[in-house]
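Missing here: one protein chain of the complex. Every other protein chain is in place.
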Amino acid sequence: MRLRPILLIATLSGALLLSSACSIQPWVKPYERDRLADPIMAWDRDAISNAYLDHVRESREGSRGATGGAGGGCGCN
Amino acid sequence: MAHRHIFARAAVIAALLLIRSTSADVLPDNRADVFYSKYSGGGMDITGYSATARAKITENFAVEANYFIDKVSGASVDVLSSASPIKDERRQKSGTLEYLHDKTTYTASYMSSVERDYISETASFSLSQSMFGDLTTVTLGFARTNNTVGDNGGTSNKPDVRWVGHALTRAYSGGVSQIITKNFIAGVNLQVITDAGYLANPYREIRFLDGSTRGYGLASQVYPDTHTSTAVQVQAKYYLPYRAAVTGLYRYYNDTWGVIGNTYELDYTHPIRNQWIFEGRVRYYKQSAASFYSDLFPFQFAQNFTARDQNLAALDNTTIGAKITYAFLPDGWKIFKRGTVTGDVSRIRFNYHDFRDNKDFGVAQGFAPGTEPLYQFNATVYQLYLSMYF
Partner (left out) sequence: MFSTSTLLKRCAMAAIVVASTAFAASGDASGPAPAFTLTSLSGQPSGLSAYSGQVVMVNFWATWCGPCQQEMPLLDQMYKKYKPAGFTLIGVNVDKEAPAVKELLTRKPVSFPVLLDPANQVSKAYHVDEMPSSVIIDRKGQIRYIHRGYKAGDENDYQDRIRQLIRE
């Protein structure tokens, strides 16, 4: 298939780009995460309450899914 | 009778929320909550009580358990056949395990929801990976639910439940969260949910013109036996310099039943020192009706699929909510690191564009079928909870 070598080149250049993109340094340093670590910046400060509100909405609406959030915070390990 | 199913199904969906509150780099603090909630509106009163506790067993391993009871009473607009008020109770239990290894958090959970005429069990698994200097978090998840649906032909006090069908739900989710600046974080979530089996609410009925005195007859709904939906949500949170946070989100939903939903929400969080947090929220939701929905069919078998469930009608709703958290133990006491009490009130106005109020209005009041006023109602949701961090 003539498509194969094109796909090959595209994938390899994509992988190369991705690995070189990873050599960009993270621009927010771990010691600059004070604001992101503040509890008011959490996506779900009270997960139980948010889950309950989602439950109320989904019982009365025709939509469902894709709610919630992850990540952020202090980035400590 | 009627409405409990919808709450049960929604609880199941809530269990499918895999992209909730995970931080891939450190397991969250130990915490216990006792929670009280009340939903009041549209002729229904639903009171919920719940207790949750989560604790780290080792540095890398945490468990969480939750027990929730909700009790419903009342009669909503679409139930005509029962003159007696309904009373029903639903019990939900769930357990979650979280394991953190390097920058990855693995979560497995199980939930069961049981009421007289609806049983549901969900198993879910998700993975959350922190990468690129902890600026990016990628989450993937899968959940599977088995539902057993029943029809209570008796009353609340003397039930007579006949099991009418099963449904299987599978949910696939993915999300990316990205720190943009030291004040700004954004994210996108995608969730595809597919169900198969008995998907209707057996208590809701369609109405069709039949030339009777009332003007219309009632019959069972006929739903397709499959349903696939896709939802995409984009959200962002920004830290304001004087110490406050503003959050915006937009969600687009569509499914194979023809429902298209758009959700817009804006939140503002304002803390005062270490002791108070005030939060306000505004939400607007609008949806188009399912393709097989109609408030009034011209005759009983007008279409292959027929529905008159309010949830599938064209509607919009607006919510205004406020939340206050007070830390009565801001710096801890003995084994507790912090203790807070929170009150939250939401007021929701529902407007239906093609669902009519045939409970309060009919031929007797001078309304021919299909000319009754469009239904609208207000609901208030109260929450009160005590949270102890340890």
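Things to note:
Order of writing sets the chain letters: A and B. Residues in each chain are counted from 1.
The rule is short, and it goes like this: a residue touches a chain if its C-beta (ideal position, glycine included) is under 8 Å from a C-beta of that chain, and two chains touch if they have at least 3 such contacts.
Model, not experiment: these values are computed from the prediction.
Here is the thing to keep in mind: the chain we left out touches A, B in the whole complex.
In the full complex, chain A makes contact with the omitted chain through residues 3-4, 7-8, 11-12, 14-15, 18-19, 22, 26, 29-34, 37-38, 74-77. With the whole complex as reference, residues 26, 29, 58-60, 103, 129, 131-134, 331 of chain B touch the missing chain.
As a convention for this text, only the chains that are shown with their structure count from here on.
Contact residues of chain B toward chain A in the complex are 6-7, 9-11, 13-14, 16-26, 33, 35, 37, 39, 48, 50, 52, 66, 103, 128, 130, 132-137, 139, 171, 173, 175, 177-179, 181-183, 185, 187, 189-193, 229, 231-233, 235, 237, 239, 243-245, 251, 253, 255, 257, 259, 261, 263, 269, 271, 277, 285, 287, 290, 310-312, 315, 317, 323, 325, 342, 344, 346, 350, 379, 381, 383, 385, 387.
Across the complex, chain A meets chain B through its residues 22, 25-30, 32-36, 38-77.
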